[in-house]
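Here it is, the structure in full.
The full complex has more chains than appear here; those shown keep their coordinates.
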Amino acid sequence: MHRDALVELLGRVASGELSPAAAVESFAHLPFRAGPGLLLDTHRAMRTGEAEAVFCQGKTPAQAAAAFAALAESGGPVLATRATPEHLEAICRAVPRAQAHPEARMAVLAGQTPRCGSMAVVCAGTSDLPVAEEAAVTAEALGAETLRLCDVGVAGLHRLLAHLEVLRQAEVIVAVAGMEGALPSVIAGLVGAPVIAVPTSVGYGAAFGGLAPLLAMLNSCAPGVSVVNIDNGFGAALVAVRVLRSRTRGGASVR
Amino acid sequence: MHRDALVELLGRVASGELSPAAAVESFAHLPFRAGPGLLLDTHRAMRTGEAEAVFCQGKTPAQAAAAFAALAESGGPVLATRATPEHLEAICRAVPRAQAHPEARMAVLAGQTPRCGSMAVVCAGTSDLPVAEEAAVTAEALGAETLRLCDVGVAGLHRLLAHLEVLRQAEVIVAVAGMEGALPSVIAGLVGAPVIAVPTSVGYGAAFGGLAPLLAMLNSCAPGVSVVNIDNGFGAALVAVRVLRSRTRGGASVR
Amino acid sequence: MHRDALVELLGRVASGELSPAAAVESFAHLPFRAGPGLLLDTHRAMRTGEAEAVFCQGKTPAQAAAAFAALAESGGPVLATRATPEHLEAICRAVPRAQAHPEARMAVLAGQTPRCGSMAVVCAGTSDLPVAEEAAVTAEALGAETLRLCDVGVAGLHRLLAHLEVLRQAEVIVAVAGMEGALPSVIAGLVGAPVIAVPTSVGYGAAFGGLAPLLAMLNSCAPGVSVVNIDNGFGAALVAVRVLRSRTRGGASVR
């Protein structure tokens, strides 16, 4: 496509419709249009619905609401993460169509995002819920159908095994756990889908703010586990959505 | 399917072909056949071609060759990783059909694995090559078509940008880098496929054996990056193949 | 036992009492009944009185009280840990029979727990008291008789040696210490009981939040020391109670 744009631009130069100097200006203004893909890259962000997000932590409610409102003008989906109740209130006042998800510490302005497949978000304990919800709400905003399984930590395996059948139907799984972080390993040994592991900072002492489950997940003895940053439910959802879209896109782009 | 196997077994009990006691014996022998999915799990390993691998490090050439030969009896694919030239020689002598990949420190016995899609393996520097090759050879053994891009580190961005077009066609990307580990972030900002980041232990001093790129990758500011253990090219390939298979399987399993 | 259940089920299939399809359904519905022990496992939790606990940290007083009340309905013992005075007040208002132990930061609803033996809880300094009390109150709620020794740190050995006789009568010892964490080593060199070491986050600077005593305890040169997480008096008590119960149960289960 960008090739077409380039051909067209050059065609206008060849036809005299555009002077070389003016063409140079358009390169200067959009300097990467001629570089392969860079412009597309900009377009891709909008096209793929990889939503812009406002990271509320460290922002005042007013700042977060302003940033959210600014992004909302370009359509959506727009996400706000790590939002306190105060942030949520300010955002929803500024953008009435936005929806608050307090348990996920998020606000979401829905957008036009195509369905992209089904995923599961699994978490070990109730304390991991905010991170798991952040992953689930993000994924849903980006078009994924999500199944939630909570409180299926490895200290009571039967809880996990009871949901094995449904778990096996997910095309990608986000597994959220703190403390010893064993859940992704156990799941990846039971199902064949890619497992995106999210360590949480739940715990104390030698959990060292999530270092313990982070290291455990990186050292998983099970195949198919990859890891994102501590407490990064948002990031895990982005990976999961890329996996689901890879599926869709794959159908088109592979020869 | 396992459901079918179970129905069939019970049918034989119902028909008197099999006594309850004999049926119990078969449960005892294969204790998880009656648990939903556990048996399939065992079967899945063979069915999906998630190959068994021999981790040669810490094994003598003879031990590695024996383990490889034992796995080879069940068909393949069989992989040996972290193999020295001595390991490779012993393995190829024990299993003549095995193929040595010294640059990947691997031996491979090809198996019947369906094609599952196309991926790219990208690495920052020539020192990262063994890890990148481990990822590529593993993925190929498991049915993926792989594109290799080497020496495209971020200190010379033009090298990476020159291959952007082909990079954008991969359905999943394995990005291998040591030192500052910035490659996956840069790639994930340019393309829409999931990026599986592999930190390497290349470097010295404050690289701390790969800790520096590991932390960098976990903190990637780009969407769609997940991370595996330091130097774990094998593990990255397993994740990538699951992503590719998710695509295929997805076509069937989503309503 | 599960074997009997399985024989019986298959017998009903063989006799035609149960169709194969219906038998499959029962497997699907109670998926783990045929897996050895998993169901029993669920029962064990109730049977052994390993109490459910509410971890109050990060919960509002109302949330903690609600969780405590919910668990209280199933009988007890029920424990709340890391409770502030506000948590305790809310819990005791919600469950009037609950007893507050502010020095242990706990609330306890006593249950029917058989006596299981005697243990000692020893701590190095007065700052370690909350953790030591958490261990002692937990153990007592679970049926252990506990002896408390406080302020017997190794900088004044005579204080510890003065209580050696009583210390030697404990069947298991929980030793709590921060700073250099030497107490468990010294005790394990003096008595023959298992010593469960609890590092505390007491201290500053190079104590690194309890890392110093944690490492010291893991490297104990004395025999018979094992370690739990920093400040985890609750966890130490659970280990101690298992040791004491092992004694009781042992009488029955060893040939």
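To keep things simple, chains are lettered A, B and C as they appear, and every chain counts its residues starting from 1.
Definition applied: a residue touches a chain if its C-beta (ideal position, glycine included) is under 8 Å from a C-beta of that chain, and two chains touch if they have at least 3 such contacts.
These figures come from a predicted structure and were not determined experimentally.
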When 3 copies appear, how many make the full set?
8
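Just so it is clear, only the chains that are shown with their structure count from here on.
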At what distance in angstrom does the C-alpha mean of chain C lie from that of chain B?
40
Cα centre of chain A to Cα centre of chain B, whole Å, reads 24
Where chain C touches two or more other chains at once, the residues are 28, 31-32, 35
Looking at the complex, which residues from chain B come into contact with chain A?
35-38, 41, 44, 48, 50, 117-118, 161, 164-165, 168-169, 171-172, 189-194, 196, 214, 218-219, 223-230, 235-236, 238-239, 242-247, 249-251, 253-254
Given the complex with chain A, which residues does chain C contribute to the contact?
28, 31-32, 35, 38-39, 41-42, 55, 57-58, 199, 201, 209-211, 214, 229-232
Where on chain C is chain B touching in the complex?
3, 6-7, 10-11, 13-14, 16, 19-21, 23-24, 27-28, 31-32, 34-36
